[in-house]
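Heads up, this is only part of the complex; the chains shown haven't been moved.
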Amino acid sequence: MVEIVSNLLRQELANLAAADKRIDGRGRWESRDILLETDCLYNAEGSAKVTWGDTIVYAGVKFEVRAPWPDRPTQGSLMCGAELRPVAALKYEAGPPSPESIELGRVVDRGIRESGCIDMDSLCIIPGEKVLGVMIDIHVLSDQGNVFDASALAAIAALKTAIVPAERFDIGEDYPLQVQKTPTMCTFTRVGGRYVIDANVEEETGGEERVHITLAEEGHLHSLQKGLKGTLTPAEFAEILEVAQNRCAELAELVKSKEA
Amino acid sequence: MGGYGDVQLLRDDGLRLDGRKLDEMREVQIEAGVLPAADGSAWVKHGLNVAVCAVYGPMEAHPRKIQRQDRAVIDLRYNMAPFSTSDRIRPGFNRRSREISKVTAEALESVVLVERYPRSKIRVEIEILSAEAGTRCVGITAASVALADAGIPMRDMIVGVASGKVEDTVVLDLDKAEDNYGQADLPMGILPTTEEIAFLQMDGDLSVEEFNLCMEYNMKAAKEIHEIQMDALRRRYESKNGGA
């Protein structure tokens, strides 16, 4: 059943693509509306809610004091995880983390981590004894397409507005976490044979492979990931990388607009 | 309960630390229909607690062994987001959330007309995004709005509400400090129309008289929260039907 619907849908998407159209009337490089709210969760030290079309994602930042790894005595740590909770769509089931949840968490994690936006040495409290661990949790409440970009946006926005609860840890006065870069993600999905950005849930159902590109300052690449069945050519990649440059810069501006 | 004597919870003027009277609730805000993908949904802010609930179904119950021949089962998860509490919670089900999920599902089965949907299941997902004492009650309040929003027939709503005891004094709707340092907590799930009890837990120390006063406070508050539930459903109905 699922397959038949999806084949019909695939056909319709191909027809639309041939006419340079999308199923919801958007342009190929046009995103749905994005609403970014920060500081919206009482018990999180940093938080963001992203309403991206009908997709809703929360991210929360918590800190802990821990011992550093023996081989990196002056460095704190960063951890980013995601849960595609069963609340988010009928298709998500309860149970141990699905490969989809794991991939989402790890792709967002790499984009933030590899951008070097957090200076791990700045998280040291006492060298060799105590460092800060920064934990970002992504909670997907509604998946109506493009949870990757929404999650990445929520994560960096939560991080950039996070306050280190230093008083609670007896290490001085609370202070804003230093975040030096603004990595954002732009995901491309092959729909009807061509790539579009910000696929909605129908386009994802009837589409093929997707490419997640995370860029930060100066348009540098920090994380790439191809997911799902399908291939792309180097020329196709060059085209979407250029689109991503503009798109990620816009998203970074949106994040920066929320900073103090 | 943490026990009496550690911390002062009542002010010299007889009011509580946050200025509430003994029988005064925290503010409650409710919105229905907040999750587009769900068949029904609700968002509840109760004090600093925030809960979101999605309902999916009724749908065929599987795996087969959870099916009931004569009724629907409520397949419910109460889950606290990792960032919902002061200390981060590791993701995944724990013993506390499993117990709350069980008794919350049983409370809802008491009001949903489950006989109408044999061999079905109704999925109820309660997500606590922010926790500040009383999350199981907030979850119940949210779930019954989400069920109503999904058009699932119920013989009454359920309202989650708690009273308890601090400094030997019965108070309505404990906040976090009162929960941590108080002497008793009595969370209930109440059918506001009939005053039946569908959900009941309690821990701490209460005499029979104190228990009775807690129950009285809870009944009163249930009716207030019920009004807010119905307002939310009314607004949702109006907006669906081209209203405001």
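Labels A and B are assigned to the chains in the order they are written; within every chain, residues are numbered from 1.
Keep this in mind: contacts are C-beta pairs under 8 Å (C-beta built on N, C-alpha and C of every residue); 3 or more make two chains touch, one makes a residue touch a chain.
Bear in mind the structure is a predicted one, so any value in this text is a computation, not a measurement.
Trainee: List, for each labelled chain kind, its number of copies in the complete complex.
Mentor: A x3, B x3
Definition applied: only the chains that are shown with their structure count from here on.
Trainee: Where the CA atoms of chain A average out and where those of chain B average out, how many Å apart are those spots?
Mentor: The separation of the two C-alpha centroids amounts to 31 Å.
Trainee: Quick check on the complex: what are the chain A residues that touch chain B?
Mentor: 41-44, 47, 54, 56, 58, 60-62, 64, 81, 83, 85-90, 94, 96-97, 135, 137, 139, 141-144, 201
Trainee: Can you tell me which positions in chain B touch chain A when the two form their complex?
Mentor: It is residues 35-38, 48, 50, 52-54, 56, 77, 79, 81-88, 91-93, 123, 125, 127, 129-132 of chain B that touch chain A.
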